[in-house]
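Would you mind keeping the following structure in view while I ask a few things?
For this depiction, one protein chain was excluded, whereas all remaining protein chains were kept in their positions.
Each chain gets a letter, A and B, in the order it is written, and its residues are counted from 1.
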Amino acid sequence: MTIATQDAFTTDDGRLIGPTLLEVKGITLKFGGVTAIENISFDIREGEVRAIIGPNGAGKSSMLNVINGFYHPQEGEVWFKNELRAPMKPYQIAYQGIARTFQNIALFKGMSTLDNIMTGRFTHMSSGILAQALWKGSAEREEFVNREKVERIIDFLEIQQIRKTEVGRLPYGLQKRVELGRALAAEPKLLLLDEPMAGMNVEEKEDMSRFILDVNEEFGTTVALIEHDMGVVMDIADRVVVMDYGKKIGDGTPVEIRKNQVVIDAYLGISHD
Amino acid sequence: MILFDPFFWEVFISGLLAGVMYALVALGFVLIFKASGIFNFAQGVLALFAALTLVGFQTGQVPFAHLLEAVFGLHVTHWGDGMPTVLALLLSLFVMIGLAWLIVKIVLRPLVNQEGIILFMATIGLAFVLEGVGDLMWGANVKRLDVGLPEGPSDFLLDHTGMFIEKLEISAAVVAMILVASLMLFSQYTKMGRALRAVADDHQAALSVGISLETIWWVVWSISGLVALVAGVMWGAKSGVQFSLSLIALKALPVLMLGGFTSIPGAIIGGLMIGVGEKMFEFYIGPMIGGATENWFAYMLALLFLLFRPQGLFGEKIIERV
Partner (left out) sequence: MIYREAGDFKTTYKADQETFPIRLDKVGFWLSVLIVVFVIPLFLNDYWEKAVFLPFFIYAIAAIGLNILTGYCGQVSLGTGGFMAVGAYSSYKLMTSFPNLDMFVVIICSGIVTAFVGILFGIPSLRIKGFYLAVATLASQFFLVWLFNKWEWTYNYSATGQITAPERDFLGVVVTGAYSAPWATYLFCFGFLFIFGWMARNLVRGHIGRSWMAIRDMDIAAEIIGVNPLKAKLSAFAISSFYIGVAGALYFSVWLGAAEPTEAFSIDKSFDVLFMIIIGGLGSMTGSIIGAAFIVLLPVVFKTVLVGLLGWPTDIAEFTQIILIGSLIIFFLIKEPHGIAALWRTLKQKLRLWPFPY
């Protein structure tokens, strides 16, 4: 079901939701004999928080990987900012303004928190090799401009005290926060979060939810997140896509999804056609 | 027509036989890699050490004689006339098994959870230690190795086909084939063999069914030590026991790259391919570009191969998951 570009509207709590930012049309993804995603289409509107939910193995992470450019679907198209995406490598897609976090944390274990988040600024830094080798002048200035932005993110996420710690040594919850910081540092138009709350306790989940909402409200960043905790989804998502066995079985607001019998059946394990 | 040229066949068969030798060394690598994920750079030095020990026992050398002389002024180089070859072989095998135990305890256990590249570099360190110890124990001069294998060209082949092929190389091939066959039987049909395969598949799972990692590693390194002993004997009988023996390990690397690091048949086929390829290239193209191409041909071949098939012929495909 494709939604043509619509006018922007304001939500109840004052956020501005714009036209379609990203749209996937008819995506089919296969690995050898296994079909991970079958003919899925949905859209993500600018400024909204879109949740992707579904039982394990539904193909949600694979969907994010397709949006990221890491997997190339056998069929289907990805439209970003109203343009059909040409075949691109993941690093080129990063320059388009899409950032993400990973289920199993993909931080650079040998670097500090600060350095990790600084890597997120990569797409915004461009000084050449010679300039960098000589340091004084343009390279140094660029470094400090970006360092300032990163420090603001560090303040925002309240991780000042672990700034210089090697991330490999941090506890799981903090690593997830650092990874979020790295994704934010890219100032993305679209932020993809793969189970950002996995393995967290109630307090940590509240913190993380607050960060996500703040990012969405303050910076207007569009967020798509994969999440298992239905409470979180109900609270923070504007719209939800439900996947099961690689197919889309629901698409609407959290309230609509909660009442959808097909979705309920899927979660209860009742087989459907 | 080239196929009727006896020189072609001579070079080809000579290549095959050299390939068998390479395969033998590569086998030691594959065994260790399969069971512990470690790329044992020291495999060649193990062969050298084994051969040195064998000769030492055979000729009745006193270990560390030179060192004892330097430090304490003791002038004893030999304790007698030596011992019969069979006994020397057995004792050398025991030494290799003991060495395997030491290696597991001192080097492997402390590094158990480290990444592959760290373990690889540790084996480089190990290679150096073993080389130094071997030299210190038995002396660094070139030694002649004689285990009673037939020498000289095969008269039978020479008379009937005009090909000049060393009997030694034929024996080496036969021994290698027996060794490989026994190893395959061992791994398929014995309890220990099953355990080795389990560990090669999944360390955690093997641990959870009660297999002791340390024991397995000891067994694997001992078997590798046996393979090293055989390789050392074969190479040593052919060209004398000297430092360059350890450089054979370096040659085994392209073999592994071709055949994949985890496959026993791959090591064999890779070895044969490299052996034949090297000899052919040197014989036919070498003279046009100055010769001595055997120094690098194997690596270039493996490199080109890897570009098209990064996991080798039989290796497991590396799948990246995010």
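The rule we apply is simple: contacts are C-beta pairs under 8 Å (C-beta built on N, C-alpha and C of every residue); 3 or more make two chains touch, one makes a residue touch a chain.
These numbers were taken from a predicted model, which means no experiment stands behind them.
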Open item on the list: Of the residues A:121, A:177, A:205 or A:239, I need the one that contacts the missing chain.
Closed with: A:121
- [ ] Among A:157, A:186 or A:263, choose the residue that contacts the chain missing from this document, as touch is defined above.
- [x] A:186
TODO: Name every residue on chain B in touch with the hidden partner chain.
DONE: 39, 66-67, 70-71, 106-107, 110-111, 114, 116-118, 120-122, 124-133, 135-136, 140, 250, 253-254, 256-257, 261, 289-293, 295-296, 299-300, 302-303, 306-307, 310, 320, 322
Open item on the list: Counting contacts across the full complex, list the positions on chain A that touch the omitted chain.
Closed with: 68, 70, 89-91, 94-95, 99-100, 102, 106-111, 115, 118-123, 125, 127, 129, 132-135, 139-140, 143-144, 147-148, 151, 182, 186
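As a working rule, only the chains that are shown with their structure count from here on.
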Task: Intercentroid distance (Cα basis), chain B paired with chain A, Å - done: 51
